[in-house]
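Every protein chain of the complex appears in place save one, which is left out.
Chains here go by letter, A and B, matching the order in which they are written, and residues are numbered from 1 within each.
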Amino acid sequence: MSTDVNGSSASAASTARPQAWADSTIEHHVSAAARIEHVAVPIGTDTAARALAHGPRGALALASISVGLLFVGWLLFYFVLFIPRGPVG
Amino acid sequence: MADHVDNPLRRPLPDGIVPEVEVARTEDRWLTVVLSMLGVMMAIIVVSGALHALHPPSNVETIDATTLHLGGEFAESNLGTAAEPDGSVTVRMIAQQYSFVPDCARIPLDTPVKFRITSPDVIHGFLLPGTNVNTMVVPGYVAEVRTTFSRPGVYDMPCNEFCSSGHHGMWARVTAVPSEQFPHLSPVERTSCAKQ
Partner (left out) sequence: MQNSSRLALYHLWVAFALFLPAIVLGAWQMLMRSPLPAPLDDTNAYYTSVTLHGTVMAYAVTTFFAMGFGYAVTATSLARPVRGVIAAWIGFIICLVGAVMAVVIVLLGRATVLYTFYPPLLGSLWYYFGALLLIGGSMIWVVLMIYNMLTWKRDNPGEPVPLAMFAITATAILWAWSASGVIVELLFILIPQALGISTLIDVGLGRTLFSVTLHSIVYFWLMPAYIAFYTLAPQAAGGRLYSDTAGRLTFIMLLVFAVPVGLHHVLQDPDIGPGFKFLQSFLTFFVALPTLLTVFTICASMEIAGRARGGRGLLGWLWALPWQEPMVLAVALSLVMLGLGGFGGFINMSYAMNNMIHNTAWVTAHFHLIWGGATVIMYFAIAYEMWPRITNKPLRSKTLACWQLWLWFAGMLIVTIPWHVTGVMAMPRRVAAFDYNDPFVAPMGPLVIISVIGGLILLVSAILLITILVLSQLGERRLSEPLRYALAVNPPRTVPASLNGFALWNCILLVFMVLAYGYPIGQFLFLKSSVPAFEVTRQATSAGVK
């Protein structure tokens, strides 16, 4: 594991790897998030661009709903459960 | 699922599927939304805290834990409910392993109540269900909690901090009665449930 980030010679990986990749050595390592060979089977640039054509609107919807529920829940707890229990100090 | 990949070493770095500017803008927009929500929550806490007198009990006052029983404010004769000149009441209790003294306090409704509790031994705590009374009782310090009761009845008062092996048996009670039924106390008198 320690030196075999981008594929080892004894590859039994489920997808076929080009020989060049298996033989590659790292002369100059860069961020794993920057070099495509450190990522197994990244989705292609076109596919990713199509996915994000309208921005991450699904994520915005999902995150907004969750955070919205959290906010409403907090307001309910605050005004329905907490304040009626009386003053404290 | 993946597009076919030829020798990836020769493939140019993917060049901005979505311009970083746009990603940053989306993230910033999201940050603004959540920061606003947090801001509203903080504002509610500040305003309602001021309006409804809501603070965590934060009186900082030291006391000698080893001489509590000898005299002073927490001598046994001074424990229980006392009437203050301004019409409020002060309930003084000791929290010790493994009971509260007195173990039943009587207080009037719709009257400002101040609990003053300390411990001669280890950390205890107490809460009153259905109210916001909840505090730690730390030896060497006097815990002070102020509230007003609006519902009559008996409130269970468990110790809610581990104080060693008898912790689970450490329960007291607070009885809240309408102020007409609460005895009129002289400045030196103290009352608890035992006294009628």
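As a convention for this text, contacts are C-beta pairs under 8 Å (C-beta built on N, C-alpha and C of every residue); 3 or more make two chains touch, one makes a residue touch a chain.
These numbers come from a predicted model, not from an experiment.
Q: Touching the absent chain in the whole complex: find that residue among B:82, B:105 or B:142.
A: Within the whole complex, the residue contacting the unshown chain is B:142.
Q: Could I get the residues of subunit A that touch the absent chain, sorted low to high?
A: These residues touch the chain not displayed: 1-8, 10-14, 26, 28-36, 38-43, 47-48, 50-52, 56-63, 66-67, 69-70, 73-74, 77-78, 81-82, 85, 88.
Q: Which parts of subunit B are in contact with the chain that was left out?
A: Considering the whole complex, subunit B reaches the absent chain at 1-2, 13-14, 16-20, 23-24, 26-27, 30-31, 34-35, 38, 41-42, 45, 49, 54-66, 97, 121-123, 125, 127-130, 132-144, 156, 158-168.
The definition used in the following text is that only the chains that are shown with their structure count from here on.
Q: Can you tell me which positions in subunit A touch subunit B when the two form their complex?
A: 18, 20-21, 24, 34-37, 41-49, 52, 55-56, 60, 63-64, 67, 71, 74-75, 78, 82-83, 85-89
Q: Hey, which residues of subunit B end up touching subunit A in the complex?
A: 1-3, 5-9, 11, 13-15, 17-18, 22, 26, 30, 33-34, 37, 40-41, 44, 48, 52-57, 130-134, 145-150
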